[in-house]
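The complex appears here minus one protein chain, its other protein chains still in place.
The block that comes next holds chain A.
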């Protein structure tokens, strides 16, 4: 991953508007943001069903309004440690395009914060060095107050083949 490619992706993301409306949430002490347009619903925790043999970061499914949808843990995609749910934990259900098909996916979060607007002018492409996580999993960073908000690149995360540990047979 070089800086040019990252910058290009970053430009694509913002190309259509000067600002973007996002939903922010916390994960492992970091603040992340998702475009509000793709968010379908915020759910209280639901019973999960483990899918043996699946990639660890999508290790379970939930019943979302009669549909069986995968539940993803971005923590694991970014290589953070898995953590227990807290009283503030919620699932965010989003709709993303996977191989040309709109797909509902649930995301674990530690806490859902707010819907807010982020400006293009205060966003930056992820630095090519000094990052704890894979740079291609991040669209951009947006500075707000003293902190950075991370906009993950969901397409890259969900379309890549994660190291499938615990595969069955």
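Note that in this section contacts are C-beta pairs under 8 Å (C-beta built on N, C-alpha and C of every residue); 3 or more make two chains touch, one makes a residue touch a chain; residues count from 1.
Keep in mind that, in the parts below, contacts and distances are computed from a predicted model.
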Legend entry - Undisplayed chain, where the name is taken from the UniProt record, one of "Chemotaxis protein CheA", "Cytochrome bd ubiquinol oxidase subunit I", "Fluoride-specific ion channel FluC" or "Spermidine/putrescine transport system permease protein": "Chemotaxis protein CheA"
Inset, instruction - For the chain that's not shown, point to the residue among A:51, A:76 or A:119 touching it. - result: A:51
Inset, instruction - Tell me which residue among A:20, A:34 or A:72 touches the hidden chain in the full complex. - result: A:72
Inset, instruction - Consider the whole complex, including the chain that is not shown, and state which of A:38, A:61 or A:119 touches that chain. - result: A:61
Inset, instruction - Tell me where the left-out chain touches chain A, residue by residue. - result: 47, 49-55, 58, 61-63, 65-70, 72, 98-99, 101, 103-105, 158, 164, 166, 168-169
